[in-house]
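Provided herewith is a single structure, encoded as structure tokens, for subsequent inquiry.
Of the protein chains in this complex, all but one are displayed in their positions.
Now for chain A:
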Amino acid sequence: MNQFYLQQNAARELQPFPHIVELALKKNNAIRLDSLNTTAINSLRIYYVIDGKFEWLIHERQHILYPGDVAMILPGQKFGGGKGFLDIGTLCWINIKIERIDPAGKLVPGKWSSLSENERSTIGKILMMNNRPLHLQLKEAGLILEKIKAELCCQEIGFNTRVNHLIDELFIIITRGLTRQNNTLRNFPQTFLRLEQQLRQRLDYQWTVDEMAALVGLGTTAFNEKVKNYTGFSPLNYLINIRISEAIKLLKRGEASVTAIALDTGFYSSQHFSTTFKKLTGFTPSEFRKNNLLQK
């Protein structure tokens, strides 16, 4: 493909797509100092390397990208060349203005996207997972960027819908790629332990089965079956196990209030906590605490 550079407000092709800030393909033949200093990004960028080797700093981590690699930079993250300049090579990128990624980790792209509520939340969460660099080998992404370019230039019937669908697809394949990256789908005990760590890190969050399944890289049905088989519990019941176990520790420590413990461990309310706790242990949380304090 030849070089091109489409920019919002300048390129006529982008007029129907106010959310696309830039779409470009660049062959960089010479190094220019300070051509890529590290700055915080305010939109969402997806880079695809066609040729060459790029050394970048993304979110304060060093990444080396080779042909076929994709990097996604989220709004607010810092991005720049490892040495302050753009390396020699060919790369393609799209720069998208998204409405926001909300504090719970939900991706809100904008009205143009046809991702469902659930998918937005799952995709957002996986993209935000801080221990995973958003950098992966994904040749498909290059093809999609090419298709977006073609649709924009040809403007055939339905291109409006097609372009937006292709951007959604880009989000989907990158997310899928990320869940597979650290997961060969061979070692369930290890994968499950990793999921459990993620659940524990955010126990107060209202996890859905869809989200948990996506983190593991499985469909919901297969995930349910695997978890049941391995742990003896459904995913949500397993989560209750962890919640109650953590709550017991906090109750025995005797500092926080029952309500605070309930919310910290992911129950909707102290009422919900009490009912679940009593059903399992026969004690209300306050009785349980009193019993353990009585011994003191």
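Note that a contact is a pair of C-beta atoms (placed from the backbone, for glycine too) under 8 Å apart; a residue touches a chain by one contact, two chains touch by 3 or more; residues count from 1.
As a working rule, contacts and distances are computed from a predicted model.
Per the UniProt record, the chain missing from the shown structure is "Gluconate kinase, FGGY family", taken from the list "Lactate utilization protein B", "Branched-chain amino acid ABC transporter permease", "Transketolase" or "Gluconate kinase, FGGY family". Note on the undisplayed chain: of the listed residues A:Phe4, A:Tyr205 or A:Phe283, the one touching it is A:Phe283.
By the touch rule set out above, chain A reaches the unshown chain at residues 184-189, 191, 193, 196, 217-218, 222, 226, 230-233, 237, 241-242, 244-246, 248-249, 252-253, 278-283, 287, 292-293, 295-296.
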